[in-house]
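Got a structure for you, questions after.
Left out: one protein chain. Kept in place: all the others.
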C-alpha cells in the first residue's frame, strides 16, 4: 500500500514571527519521496528540522518577515511503519495529566463510569461513551478548551474527542497519548487527531469520531495532547491562517474499520 | 561545597498499587554517596530506575502490597553540576501550555501586564509580580489547581508560585519549566519547586517565594510542571501519605540571594 | 404536629462587621413561640428583620464590634404552612441560571441525560441521577463551587446535591429553586438544603441526599441557590465560625419518605 499526503497552508504574517510546523510524516515507515517548501512573500524560507519524541519531526524558522506565508508539504509513503516502540518512561509519562487531558480533574467521572473495566473492553467502552455522547460540531470548541470543557459541552471536533478519550483512560490507569495524523477517507478532509492507548504491550489507536479507518492513518506528531501536535504554532509574533487544504489517499481501497478492534498506527 | 539531603516518607497502601518516586537528585553533579530504601510492611521493595528528561531519575515499583510503606532516601552531593544542556526541542516544548501552566489561557493577562519587557528584566518583573501579589498560604490550594486558579485565588504554595511564573513567561515567549529541588535554608523544610526560564542561552532559576537561596538548591526532577515532578505518584491503587520529613543542608554558610540576579540550578 | 427547632452559633468577630442571619423559620406556618438573641462580648445586639421573597426573614446588624459573637435561635411551630404561592415572575426567574446553578452551562448534559422526560418522572429521574452518582462527603466541596464543579467532582454535601438538581431541572425548562430548612431526622443534625421544583401548579421538594423526610422539614430561606440562603453572611469585616449546633424535632414519629412522591415544603 502506498499513501500520498499533501498539506497546503496560507497565512498572513502580521508581525515578525517564529513558527513551528508539524506537518511532516513521522519517522518510521519508508518515505519514498517528500517535499516541504515554505515561502514568505514568494521568497523561500529555510526551515530547520527538530526531532521531538516518537519520531516526530518539527520544522522551525525564526524571524519570518511580514507578508504572505505559504507552506506546501507532500510525501509518498511506501510501507507501513514498525509498531511504536515504548520506552519505560513513556508508560509513566502518559499517565500524567496534561493541558487538555485533565485526567486528575476527570478521575471521579472516569472511575465511576468505567468501574471494573480494563484492557481492550475498557478501550471499547471509553471510545463508545465518547463517540455516542459527543456531537461532532465543527467550530463548537475553542483552542483553549480541554477535556473537562468538552465533557460539559457534549460536542467538539476530533481533537476534543481524542482529549476526552485520553483523559478518561489515564484516569483509569491506562497510558494514553495523542497522535496527529493524515487520515485517508476523512470527509471533509483535514488534519485529524486520534488517541493512542497502551494495552497488552502495544499502542493502539482510538478514534471515537469513527470518521476514517485507523489502519491507513499516517502519523505526524505524537505527544501528550494537542499542545504537542499543533500543525502550526507561532511564537514572538502574530500570524493569521487564511487558507488550508489537506489531501490524503491510498492506492488501495480503504479498509472497513469496526472501531472496537485493536489497531496500531503504522 | 557539599550538600546533604534526606527524605523520609510514610504511607499506608490501601489497595495494591504501582508507585513512582521522584526523590533522587538528578544526574549532573557528583554524587558522593546515595541510598534509597523502600519497604512495605518491613519487607524491602525492589525499585527500578527510569530515566526521564534532563537527568531526572524516577524510581518505580508495581503491585505493592497493602500495608505500611516507608521510603528513605539520602544523598551527599560533592560538587556543583554542569549547566543544564538544552536540546533544540526543549526551546519549543517549554513554550507549550501544560496542565498546570495554562499559558494559552493566561496570555491576555501576561501580555498586558508585561508588555514591552524581554530577557532578564522580564524575569525580574514576573518574579516580583507573582511574589508580591500572591500570599504564601500552606494548604490554600488543591492538587488540581493550575496557574489560572492561582491567579484568581492570589495565594498558594511553592508549586503555585512556580506555575504562575512559568505560565506568564511562556505567554511572553520565554521557554519556562518547573524543577523540583531540595532547598537548603527552606523553613519549614519541605520539597520545594521553582521555575526555570531560558534567557540568553541558559536556564535560570526563578523562585518567586524567595524562601531559599537558589544557588544551593539541588535539582530532583525537571519538566513542564508539577505533573512531571510529583515526589510520589500512585497508579492502579490507593495510597495515603501519613508522614513526611525532608532535610537539606550544606557544609557552608548559605549565600544571600538578591532574587533578581540570574542564577542557574547547579 | 409540632416542630421545634434551635440553632446556636459561636463566632469570633476579627474586625468590625455587618452580618446577615438567615436562621428564622419563614413566614407561613403558625409560629407558637420564637426567640432570637444575639450577643457580642455578652452585650446584646439589636437585630433588624428584613423581608426577602417567599416569606424569608433575614436578621441584620451593622458594625458589630470585635469579640465573641453568639447567636441563639429557637422556635416552636404548631401547624403546617399553606402551600407556597407562586407569582408569575417566579416561573420566569427560577428558570434563569444562577451563581451555583449554572443551568446554561449544564444544559448539554441535562438535555442529553434526561431527554424526553417531563413533570414528575423528570423530577424522579433527576433526583435519582444526582443521588446515585454523587457521594455525600462532608468537607469535600468549597463554598465557591457550583453545580458544574459538583458534576465533575461527583461528591459534595446537601447544598451541592441541591444545586445540581436545580441546574439540571432549569436546563430542562422546569422552574427550580433552593430552600434552606430545618430537617427533623437529619443525622448528623445540621442546617439542610433541598431543591424545589414547580410542576403541575405547585412547588415540590426534592432531596437527592434522602437524608431526612421532606414532609416535616421547616423552611428557612428560599431563593435561587445558596447565595440566597446562607445562614450567616458577613460583609465589610472578618468573622470566624468557631462552633455551631442545630436541633430539629417533631412531637410525632417521623414519616417514611419514598423520595419519589411529590411532597411540598409546609
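Note that the chains are named A, B and C in the order they appear, and that numbering of residues resets to 1 at the start of each chain.
Basically, a contact is a pair of C-beta atoms (placed from the backbone, for glycine too) under 8 Å apart; a residue touches a chain by one contact, two chains touch by 3 or more.
Nothing here was measured: the structure is a model prediction, and the numbers come from that model.
Asks: Let's see if you follow the contact definition: name the visible chains touching the chain that is missing.
Replies: B, C
Asks: Which of C:116, C:143, C:188 or C:243 sits in contact with the chain that's absent?
Replies: Only one listed residue reaches the unshown chain, and that is C:143.
Asks: Among C:95, C:244 or C:262, choose the residue that contacts the chain missing from this document, as touch is defined above.
Replies: Touches the omitted chain: C:95.
Asks: Looking at the whole complex, which of B:9, B:148, B:211 or B:246 touches the chain that is not displayed?
Replies: B:148
Asks: Can you say which of C:190, C:207 or C:228 touches the chain missing from this structure?
Replies: Touches the omitted chain: C:228.
Asks: Just the residue numbers, please: which parts of chain B touch the chain that's not shown?
Replies: 105-106, 108-109, 112, 133, 148, 151-155
Asks: Which residues does chain C use to touch the chain missing from this display?
Replies: Residue positions of chain C that touch the missing chain: 18, 20, 48, 50-52, 58, 60, 88-89, 92-93, 95-99, 102, 104-105, 143-144, 173, 227-228, 233, 235-236.
Quick note on the criterion: only the chains that are shown with their structure count from here on.
Asks: Which whole number of Å gives the spacing of the CA centres of chain A and chain B?
Replies: Taking the average C-alpha coordinate of chain A and of chain B, the gap between them is 29 Å.
Asks: Find every residue in chain C that makes contact with two or more other chains and list them.
Replies: none
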